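With one protein chain held back, the other chains of the complex are shown just where they sit.
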Amino acid sequence: MEALRCEGLSKSFDATQALANVSLEFPTSGITAIIGPNGAGKTTLINVLTGFLRPEAGRCFLGRREVTRLAPHRIAQLGLARTFQDLRLIQLVTALDNVLVARPNQRGERLLGALFRLGVAAEEARNLQAATDLLRFVGLEEKALELAGELSYGEQKLLTLACCLATEASILLLDEPVSGVHPEMASRILGLLPRLRDEGKVVIFIEHDISAVRQIADLVIVMDEGKVIAQGLPREVLERPEIMEAYLA
Amino acid sequence: MEYLGHVLVLVAIYTLLAASLDLLAGQTGILSIAHAAFYGLGAYASALLAVRLGAPFIVGLLAGMVVAVLVSFVVSLPSLRLHGDYFVVATFGFQMIVYSVFNNWMGLTNGPLGIPGIPQPVIFGWRVTSQLDFLTLAAVLAGLAYFVVWRITTSPFGRVLHAIREDEVFAQALGKNTLRFKVTAFAVSGALAASAGSLYAHYITYIDPTSFTVMESILVISMVIIGGAGSPWGPLVGAVVLVTLPEALRFVGFPSSVAANLRQIVYGALLVIMMMFRPRGLVGRYGFGR
Partner (left out) sequence: MQFVINGIVAGALYSLVALGFSLIFSTARFFHFAHGALYCVAAYLAYFYASVLGWPLWVAIPCAVGGCAFLGGLVELAVYRPLRHRRASSDILLVASLGLFIALQNLISLAFGDATKLLRSGPIKEGVLFLGARITPIQIGTVIAAAICITVLDSVLRFSGAGKKIRAVADDSELGQILGVDTDRVVLGVFTSGSLLAGVAAILAGFDSDITPLMGFSALFMSVVAAIVGGVGSIGGAALGGLLVGLTQQFVAATLSTRWQEVCVFVLLIVFLIVRPEGILGKPLGKAKI
């Protein structure tokens, strides 16, 4: 049983076919990299899988459960978390608050819970602990009380990863987690992914840096023009000349 | 002294209105110009129950709030999924309809003639008759509403509202059912506005549709925006400024008919000036409509 699966996904915008009959299976453990030139449909694929876009054809499955037409928040609740290519965060609150929002099933998020606060204080304390631990995991614990908007770009990327983890999702879809980030920070971020895999998370990420993919990915999927043109082990897929050509073209 | 007391009661009523709208517009970032409709629903529900059925104040107050909540779902459930601009249009339409119902359903609301003779409240034996009594009642209700809004704002629920305000897509990706939060905020905001309406009805003892027009909605929005979104003091500051400023006009000597129009012109101009030079408002923390 795969963790995440889609069959026959198609999606077009105006005249462009962003996804053409894409069928994929993501295994229940491991790090999968999705690579491909700009416009290959990688982000569209993530948007469809996470419910932000409706496909014109095809279906998506989370484990055994079909999730094709579910609302994005529902899919997130079922264990599929994602980051965005354009960094999305709540800029005006602290890093800690960003992670706290991400915590699931909060009693304090119900109206009566907010008004009467029964058991909310204890839950907040637990969430605070979890959030602090996550910030420590990504190396941001010293910036916990800084406003998210005042962190560096790379730190903000780390923060979005922490938010993803805070949702307790078992599958993480990361859209270009290190783009625009300088190399030191990039390796710091990418270095976290194997640790997440070892903790049992399914990590899927979009990436342009081939050497990074070669280093940490267990599986590579290559997309171009809305289609999957290759998938397999990095050392096999990345050696094939026609792949590199299509990629670098 | 009497006059000062009157102004203070108005400040309390408008603080209540502004605080309830701040929950929706300031904290959640949802602009609505239907607030006067909820204000009016509370006023009319209270007035009708008191005048036609002799119901006590508390019953009228609660009934008004229930009506507001139920009616709010009619607007919010279909429209809150839409882009903000379209939602404002939906609230505009809703406001127009509610006013139309107040003005035209002669059988129920007496239409333009209004409902006179609303009795003064009696709350568990306490007769609210004097200016001071009303001021106390108004202050208590306004304080309660303020407390409710503050409670919500500082809770995890409030955290999600702020997230929705900043980036609703991000909130959804974190598993938050943003529609539920928005619908709830809209309902709570409407219910609190309705309570202001009940207070108003029993204070002035006469209501007619002209107090609950779209102009009034825009006035309350002005208070929230001019006071400043995102700050606990914003609604209070906004209410104080916008209630007392025009009273000052009266002191300068304008006749009351002129003063009414002048007051609105001042509101309008202030709103435009604020938008151009200080969208954050006087004491706000978040720039409105960032």
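To keep things simple, chains are lettered A and B as they appear, and every chain counts its residues starting from 1.
Just so it is clear, a residue touches a chain if its C-beta (ideal position, glycine included) is under 8 Å from a C-beta of that chain, and two chains touch if they have at least 3 such contacts.
Note that this is a predicted model, so its numbers are computed, not measured.
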Touching residue (missing chain; options B:5, B:93 or B:143): B:93
Touch list for chain B against the chain that is not drawn: 29, 31, 33, 78-79, 82-86, 88-90, 92-94, 96-97, 100-101, 104-105, 169, 214-215, 218, 221-222, 225, 258, 261-262, 264-265, 267-272, 275-276, 279, 288-290
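The rule we apply is simple: only the chains that are shown with their structure count from here on.
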Gap in Å, rounded to a whole number, between the CA centres of chain B and chain A: 42
Of all residues in chain B, those that touch chain A in their complex: 148, 151-152, 155-160, 162-163, 166-167, 169-178, 181, 184, 188, 285-286
Of chain A, residues touching chain B in the complex: 50, 52, 71-74, 76-77, 81-82, 84, 88-93, 97, 100-102, 104, 106-111, 113-115, 117, 120, 124, 163, 166-167
